[in-house]
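For this view, one protein chain was removed and the others were kept in their places.
Up next, chain A:
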Amino acid sequence: MALKCLTRTLRSLTLSQPALLSSQAAAQPKLGAQVPSAISLYRGFLTTASLEQNRTLWKNMDKYTIKPMGMKKTGGRDHTGKIRTRGIGGGHKQKYRWVDFQRLRYEPSKEGRPFEEKVVEVRYDPCRSADIALVAGGNRKRWIIATENMQAGDIIKTSAVIGRMAVSANEGDAYPLGALPVGTLVNNLEIQPGKGSEYIRAAGTSGVLLRKVNGTAIVQLPSKQQVQVLETCIVTVGRVSNIDHNKRIIGKAGRNRWLGIRPSSGLWKRKGGWAGRKIKPLPPMKSYINLPSISAN
């Protein structure tokens, strides 16, 4: 329909300005009135491919909602339509539950104060390996990643205050790294304060707070990689839920297909230097502090 409007406007444009096409009109033999010759001069649009792309436009919602949204599967295809990642496709339909990864999100009227929320329900999420929990506090409800022993009816605390003494943290609470004692198991780590957690979210994972160095904290990720972040970054305490996730047995090929994993090619291929066990030293510690002194080094 948009196509027809465009062609119609273009047509009206050509009709209203016959002077521009005078050279072409002169070239053609003048048969009839002005109008038929003007009609034959416009050219319609030709589009062979759809203008829209099957991308994550289903995710464009401005307002947070706890209602599960219908999801579009990509099948491993990128914006050109070709497979970019092999082995993805099919699987059971899933509805996306919008998880709020920024744990320290204040309500509009209650900025700046530590708050508590009540866990309403802990349930399975088809989109990730961990379980999610519906928490309600004040006037809003949101989904968060559940920790190991979270149950319905628990009260969890979120605070941004860094005191002089370390807080004795309960599992499920969220504190800045600077407020926690060294050696606590943490998950849902933020790299930059206020950005939302991007690390340690998978089932059963946990990071360890190794040491705190003047304004920064060093956390060991589940891959044994160490990361230095500002101490105001919020983390939740404890292990992520669903800890027996890696002990599950798939059992049959069909179960993998239900999960959306397509079979790999059965052709025998010679493995190269990438295969086999590697024993290497740990990579150097990654630092996300963005201080001018560090970048100068």
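The rule is simple: a contact is a pair of C-beta atoms (placed from the backbone, for glycine too) under 8 Å apart; a residue touches a chain by one contact, two chains touch by 3 or more; residues count from 1.
Here, contacts and distances are computed from a predicted model.
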Chain not present in the shown complex, as UniProt names it (candidates "Palmitoyltransferase", "Large ribosomal subunit protein mL37", "Translation initiation factor eIF2B subunit beta" or "Transporter"): "Large ribosomal subunit protein mL37"
Option from A:105, A:128, A:141 or A:262 whose C-beta touches the chain left out: A:141
Full-complex contact with the absent chain, from A:117, A:173, A:190 or A:231: A:117
Sites on chain A contacted by the missing partner chain, in the whole complex: 65-67, 115-118, 120-121, 134, 136-141, 155
